[in-house]
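Missing here: one protein chain of the complex. Every other protein chain is in place.
Chain naming follows the written order as A and B, and within any one chain the residues start at number 1.
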Amino acid sequence: MIFIIELSGTIAFAISGILEARRQNMDLIGVFTLAFITALGGGTLRDILLNRHPLIWVADPSYALMIFGLSVIGAIIFRGNHFHPAERWIVIPDALGLGLFAATGTAYALNLDISVFVALLLGVITATFGGVLRDLFCAEIPSVFRRTQLYATCAFAASFAYWFIHASGGDHEISTFVSIFVGASLRLLALRFDWRLPI
Amino acid sequence: MIFIIELSGTIAFAISGILEARRQNMDLIGVFTLAFITALGGGTLRDILLNRHPLIWVADPSYALMIFGLSVIGAIIFRGNHFHPAERWIVIPDALGLGLFAATGTAYALNLDISVFVALLLGVITATFGGVLRDLFCAEIPSVFRRTQLYATCAFAASFAYWFIHASGGDHEISTFVSIFVGASLRLLALRFDWRLPI
Partner (left out) sequence: MIFIIELSGTIAFAISGILEARRQNMDLIGVFTLAFITALGGGTLRDILLNRHPLIWVADPSYALMIFGLSVIGAIIFRGNHFHPAERWIVIPDALGLGLFAATGTAYALNLDISVFVALLLGVITATFGGVLRDLFCAEIPSVFRRTQLYATCAFAASFAYWFIHASGGDHEISTFVSIFVGASLRLLALRFDWRLPI
C-alpha cells in the first residue's frame, strides 16, 4: 500500500516536471531533467543536508530508468504549451505523495536523533523542494513561496502528524498513514475552498 | 562580544531575506525560506563543500527556531513592497556580519590545512552566498555579481585580514576582530562613497 502511494506520488511529481518542461518548450533533455529533479530533488537535498549516502537513485537505478521512460512517453504525448488535462489527473496522487514524502523525510530525520523542529523542516524540504528546484530551473520564483493553496503548510502538517503519532507510541506504518491522510486531505480541502495563508 | 556580532549579523541577514520575500509578495512560507537561506545558506554551502557534518542548524535547532520567530514577526510587520526603513537599520549589523562570517569561513578552511587562496574563497562564499541564494530563489541575477558597493570584495578583504593576522601569530579572537573591522569599515566606506570595482 505504501509502495503504491510512493510509486504514484513519484510519478505525479515527475509528470508535473514534464508538463512544466513542455510549457517552457524544452526538448527531451529538459523534460527528463525537470522530471528527475521534481521527483527526486527533495529527497536528494535532504540526504545531502543529512549526509546520507549513497543517494537512493545512485544506489537503485530503477528510479532513473522509470523517470526516463516516463519522460520519453511524456515528450511524445504532451505537445504545445496549453493547459493539459494531466494537470487534473495528478492532483490526487500529488497530494498523497506530498503527505508520504513529508512523513519519510521526518522519519529519516527523527532516526538521527535531531530536534523535532528541524526534523519537521526536513520533512517539508523532502516534500516541497523537488517543486522548488523545478521552478528554479525554469527561472521562475518557486510557486510554493507565493500564496498557493497551502502546499508547504500541508507538508508541515503531515510532518507534524507523523511526529505526533510516532511520539505517542504509533509505529512507523501507522504514523505514515496518518501523515498521508492529514497532508492529502488538508491539501485537497485547500484546493477545493481556495485556502491560503493569511500572512 | 563575538556572540553578539554573530547574533546581530544572522538577524540582519535574515531580515534582508524577509524584506526581499515581502518585495516579491511571498507568504509566510516564502518569508521563512528566504530568511533561512539568506542567514544560513552561505555557511551551509561551505560545510557541504568541505564535507563538515552535521550542519550547524541540523545540530542546533535554535537557529531555525529564531529565524522562524523572526519570520512570523516580519511577515506581520513588513507589508507592501515599498522601500522600508528596516533596510537602513540593518546596514551596520549586515556589514559586521559580513566581516565575521568571512572570518569564520576562512578559519574553518585553514583548520583543514588547505591552501590559502581556497581558504579565502571559502570565507567569501560563507559571507556572500546566503545573499546569492536569496536572489536566485527570487529568479534574479545575484546583486553581488553586479556593480554593487564592493560586497564580495569586502568579504575577500576580511578573509585576507583574518589569514594575515593569523599567519602573523595572532590568535583566533584577535584575527576575527581585525577581520570584522576591515570588512565592515570597507563596506561602510564603499556604501558612503559609492565605491565600485573598476572592472
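Definition applied: a contact is a pair of C-beta atoms (placed from the backbone, for glycine too) under 8 Å apart; a residue touches a chain by one contact, two chains touch by 3 or more.
From a predicted model like this one, the values you see are computed outputs, not experimental measurements.
A.B. asks: Using the touch definition up top, pick the residue from A:Y108, A:F137 or A:F177 that touches the left-out chain.
C.D. replies: A:F137
A.B. asks: Would you indicate which residue among B:I2, B:M66 or B:I114 is in contact with the undisplayed chain?
C.D. replies: Considering the complete complex, B:I114 is the one touching the chain left out.
A.B. asks: Hey, which chain B residues sit against the chain that's not shown?
C.D. replies: 48-51, 114-118, 121, 132, 136, 139-142, 144-147, 151-153, 196-197, 199
A.B. asks: Determine and list the chain A residues touching the chain excluded from the picture.
C.D. replies: 21, 24-30, 33-34, 44, 48, 51, 53-55, 57-59, 61, 64-65, 68, 72, 75-76, 136-139
Just so we're on the same page, only the chains that are shown with their structure count from here on.
A.B. asks: Just curious, how far off is chain B from chain A if you go by their C-alpha centres, in Å?
C.D. replies: The separation of the two C-alpha centroids amounts to 30 Å.
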